[in-house]
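Quick notes on the structure that follows.
One protein chain is absent from this view; the other protein chains keep their places.
By written order: A and B. Residues from 1 in each chain.
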Amino acid sequence: MAKIFAVIIVLIAIASAVPIVMHMWPMPVDISTHGGLIDEQYADTMLEAGISFLASQFLLAFFIWKFSIRTPGEKIKSFPGGATGLVAAAFLLVGTEVLALGVFGTKAWASVYLTPPAANAMPVQVQAGQFAFYFRYPGPDGTFGPLHPEQISEANANFFGLDTTHDQDSKDDIVAAELAIPVNREIHLLMHSKDVGHSFYVPELRIQQDFVPGLDVTVHFTATKVGKYEIVCTQLCGLGHYNMKAYLEVKSQEDYDTWIKQQAALQ
Amino acid sequence: MVTTIHEPPTIELDRLPSHGSHNGGWRNLVPADGDLRRVKDHAPHPASTGIWVALASITMTFAAFTSALVVRQGGAQDWRHFTLPSVLYFNTLVIIASSITLEVARRRIAAFMGGAKSRAESPARWLYITLFLGLLFVAGQTYAWVQLKAQGFGLATNVSYSFFYVLTVAHALHLLGGLGGLVRVIGKLNHSVLRRTTLDATSRYWHFMGVLWVYLLFLLWMKL
Partner (left out) sequence: MHDMSAHAVQHGAPTSFIRKHVFSTDHKVIGKQYYALALLAALVGMALSWIMRIHLGWGNFAIPGLHLLSSTGAPGNVLTPEYYLQLMTMHGTIMVFFVLTTAPFAAFGNFFLPIQTGAEDMPFPHFNMMSFWVTFVGFLVLVASFFVGDGPTLGGWTQYAPLSAIGSVGGPGEGMGVILWATSIGIFCIGQLLGSLNFITTTLDMRCKGMSLMRLPLTAWAWFITSVMGLTAFAVLMPACILLILDHVAGTSFFVASNLVINDQVLPHSGGSTLLWQHLFWFFGHPEVYIAIVPGLGIVSHVLITNMRRPMLSHRVLIYSMAALAALSYMVYGHHMFVSGMNPVSSLVFSFPTLVITIPSTIVVLIWLGSLYGSKLRINSASLFALGFVSMFISGGVSGFFLAQPSIDIMLHATYFVVGHFHLVMGVAAMFGIFAGTYFWFPKMTGRMMNETLGKVHFIMSFIGAYCIFMPFHYLGIAGNVRRYQAFTDDYLIPLIPVHKFITIAALFTGFAQLIFVYNLIYSRFKGAPAPDNPWEGTSLEWSTATPPPHNNFGDKMPVVYHDPYQYSVEGASTDFVMQTSPEKLNNPKEEQ
């Protein structure tokens, strides 16, 4: 039984590693400017985690195999170095590893969250509500009109609660159901929740950020590849959570300009 | 719990050498001379450890309420300050007085045990006074709640009121537990056997309720 168990451990450990090594279900391709640091951090972690995982499972299997064999008159042996050696190893190996990961990881995090958006970043507001995302562009005047929660009406497609009759700044705001952005342009995303907690996740963009009802948070990013990507909600928001998504369309500057004009005409 | 049936009601002083000392059960080492029997005497009475455990958990609960208050106040602009009902200050004096009377009760009981039989009055008298003061405190708190509600300030009127009610009610509920403990102590004193450890544990809880109240009053006064 011990030997079978040991073999099973080894097989499972190897089988676990195969999909990772073979990239069977890889992380989606990075289309962001900041994602390189994240991916590097991830690759480093995977290497260290992978080695630790395989080494410890193999060691466990080996010890189970070896020390379940009975030889009469055998004495108990102590692991060389005893507990002191192992504690020292844990502190040194794991300690340095985690410190390294922590320290270097700060850079990747800071590039997303602790750097301010560029002065010419394009502002877009996204509102999350049960169960859809809507996006608002400020229009030619560059300003967002105020929101009037009591005027929100799904029936009238007034998703943001804009008062275009009385608020000058709202008149040219453009509301759309997808997030179209020009490629290679920094976007400053202003995040607002209409009702409960939601989250904005685009794997390719290497961005995930919760919406906080009552607190408008922002993220900024730059997409580097034209294409159509999915924005999905990752914070449980009710029965429609699984279906709550929108498309991110990264367009060439020309295509984007055309799109925004079309959208303005539709308002 | 020991109940002696045939003896007249007495007060027992548990002779614990460790009582009040600080080398209690935390380090129950086997003595070098191998006399294992000595190990026993170093363990604190479970009632005494138990009450500290309970107080630790109550502290955590009120710490959680405190941090909720601080975060909630700091996170929004809707905090409406108000003046605390003045009866609260009277109640504070009452609860402090009750701690004093409880200590008097404890010392009288200890003296009675030590043979100072010259005291004719029942050792339970000061316990009754403490109980009365405790009930007076609860009545006073109730008065504060009723008064506020009559003025139109309910639980949901504003978040400041929400926290006022939550904190004072939570304290009062725990205090009722303390009153229950006092009733139990008086019952044992009069009808069966009261251990010193029971009395001490109950007193410790009661004093903690007083300290907790003073803290809450200060918090409310500062924040509200």
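Rule of thumb we're sticking to: contacts are C-beta pairs under 8 Å (C-beta built on N, C-alpha and C of every residue); 3 or more make two chains touch, one makes a residue touch a chain.
All figures in this text were calculated on a predicted structure; none of them were measured in a lab.
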Touching residues on chain A - with respect to the absent chain: 1-2, 4-5, 8-9, 12, 15-16, 19-20, 24-28, 37-38, 41-42, 45-46, 48-49, 52-53, 56-57, 59-60, 63-64, 67-68, 70, 74-79, 82-84, 86-87, 89-91, 94-95, 98-99, 101-102, 105-106, 108-109, 112-114, 129-130, 149-150, 152-155, 161, 193-197, 199, 201, 203, 206-215, 217, 230, 232-243, 245
Touching residues on chain B - with respect to the absent chain: 1-3, 15-16, 25-30, 32, 36-37, 39-41, 43-47, 49-50, 53-54, 56-61, 63-65, 67-68, 71-72, 75-79, 155-156, 159, 162, 166, 170
